[in-house]
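Sharing a structure with you now.
Of the protein chains in this complex, all but one are displayed in their positions.
All chains are identified by letter, namely A and B, in their written order; residue positions are counted from 1 within each chain.
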Amino acid sequence: MAMTQHKIVFSGPPGAGKTTAIAMLSDTPPVVTDVRNTDAGLSKELTTVGLDFGQADLGNGQCVRLFGTPGQLRFDFMWRIIATDALGLVILLDNTRPDPLDDFATYLDAYADLLPTINCAVGIGRTGECALPTVDQFSSLLAERGLAFPVLPVDVRRREDVLMLVDTVLIQAEMRT
Amino acid sequence: MNEMTSLSTLTTTLLHPARQTAQALFAEVDGARAVVIATADGFDLAHAGHQTIDPARLAAMVSSVSALGDAASRETGIGTPRYLVIESSDGRLVVRCMQVQQQALVAVVLTDKSVTLGFVLSHLAQAEQLMNAA
Partner (left out) sequence: MSRDAATAPQVKRELRLHLQNLNDNDLAKVNAFLRIGGERLQCDWTVVFDGEFEVLMRGSDERGDVQGTAGGPAATVCLADAGTGQHDAVEALARPLQYEALLDALSALEQRIASTPALRAVPRAFPPDARFRLLRWPSADLLQGDRDRQRLASFLLTRLVGLDELARLSHVGKPQCMEFLVLLATTGTLDIAAADAVPATVTARAEPQANHQEMDAHHFASIRHGLGLTWR
């Protein structure tokens, strides 16, 4: 039986939790393309330079393929490639980074052509450690661009939080059928 | 999102050998248009050549290609990749995955299609040896 495949892409700056989020949903340990980080300004030992890949078999001949994009700006060419024909895009942000709103704007710019057509949700991580910017400020940034997507505080180490983001993507897709 | 970066100390020690190697590869490989040597996480250390390219972007791209090649190699149990070749209608990108002084690097030579592939592969292998000896 032919397998019906759906693609959901997780994007966002380094350390926002893309690989973790995919691992929360993937049936098997995700394929990662992490290499040793040489950027002294990024406090991570490893960094993704290709993509992350996971898969959730839904049964009944359906599966969801989960892709994670590399976070650094120099890999922005990968963002568009990976997001092509995706059922949905989840943008994960880290509220402890120096300028999360600027991070968000970067991704909104990068995906500007896709956003009118793609189902999208935004997850703001580590809001407990850093309360500002507020979740509402991210919504306002979307509104300034004439966009409206779910913006939710999340902990990607909690499967139910990742599922909530995916559910809001599925809801948007469902409403457009 | 600002990406002002500072390479790790180990990487900066490779800058000079990388420049020498890039220039040598470009000089020795007839038909070479450009050479880029990059870190495995996509920073260009050195480049040489007459074709106008963006070495930073090419460095990022070949690091992605290399990483995907590594993932596919692991997935299929065939070890670690040495070369990746992108044969296109008007040229060829030959990528060598290197280990230089405990640092993973990626070297790419952009050539005409007329250049013998084995010739390029051989020079890339020599380049890795020379960098390790430096």
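Going forward, contacts are C-beta pairs under 8 Å (C-beta built on N, C-alpha and C of every residue); 3 or more make two chains touch, one makes a residue touch a chain.
All of these numbers come straight from a predicted model, not from anything done at the bench.
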{"item": "Chain not shown, its touching partners among those shown", "value": "A"}
{"item": "Among A:L73, A:A105 or A:L163, the residue in touch with the chain that has been omitted", "value": "A:L163"}
{"item": "For chain A, the residues touching the chain missing from this view", "value": "4, 6, 25, 56-60, 62, 64, 84-87, 96-98, 114, 116-119, 129-137, 139-140, 142-143, 146, 148-153, 163-164, 166-168, 170-177"}
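Simple rule for what comes next: only the chains that are shown with their structure count from here on.
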{"item": "Residues of chain A touching chain B in the complex", "value": "13, 31-42, 47, 49-51, 70, 72-75, 77-78, 99, 102-103, 106"}
{"item": "Residues of chain B touching chain A in the complex", "value": "1-8, 10-11, 39-43, 56-57, 59-61, 63-68, 70-71, 75, 103-104"}
